[in-house]
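Before I ask anything, let me first share the structure, which is written out below as structure tokens.
All protein chains of the complex are present and in place, except for one that has been dropped.
Showing subunit A:
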Amino acid sequence: MHSFGYRANAVVTLAVTILAVMCSMASLSDNFNVPSPTAEVKVLNINWFQKQANGNDEVSLTLNISADLSSLFTWNTKQVFVFIAAEYETPQNALNQVSLWDGIIPSKDHAKFWIHTTNKYRLIDQGSNLRGKEFNLTLHWHVMPKTGKMFADKIVMTGYRLPEEYR
């Protein structure tokens, strides 16, 4: 009952339990943070808009993205993963979400940013439904903590529209 082995076992178990409790408390403290991020995305240019050989529409856009995500950061935040997705509906598909651009914000200093970019990932439809299509641009963020629960949310921006004709 009082051997070295038994005592070492008890100490290590207690240490691991306390560590686990501290990690969950760190994670719980994130729930008290009320984020208030802002974002604005402008489509500056439709670079080209074509139907591929396999029948799928593809469009290339240049975007201007400005956002302030600094209210998402807490002491338990390791990084924030942010991405912009185009969302639209077609007769065949109830929902299409295509990520156009993503980035990693490593710290609060980088959380207020402005970027001018073409889409990092290709916007290709399943089919040929994009002419004149109205779509939303959503800015999603994913808060990745140093330990514990991850949080994700988004801002939906509506009112974007693709051209009626290919170019």
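We adopt the following convention: a contact is a pair of C-beta atoms (placed from the backbone, for glycine too) under 8 Å apart; a residue touches a chain by one contact, two chains touch by 3 or more; residues count from 1.
One rule holds in what follows: contacts and distances are computed from a predicted model.
The chain that is not shown carries the UniProt protein name "Signal peptidase complex catalytic subunit SEC11", picked from "Latexin", "Trifunctional enzyme subunit beta, mitochondrial", "Signal peptidase complex catalytic subunit SEC11" or "Presenilin".
Of the candidate positions A:85, A:111 or A:137, contact with the hidden chain is made by A:85.
When the whole complex is considered, the residue among A:42, A:110 or A:146 that touches the unshown chain is A:146.
Subunit A residues in contact with the hidden partner, per the touch definition given at the top, are 1, 3, 5, 9-10, 12-13, 16-17, 23, 27, 78-79, 81, 83, 85, 91-99, 102, 104, 106, 121, 126, 140, 142, 144-150, 152, 154.
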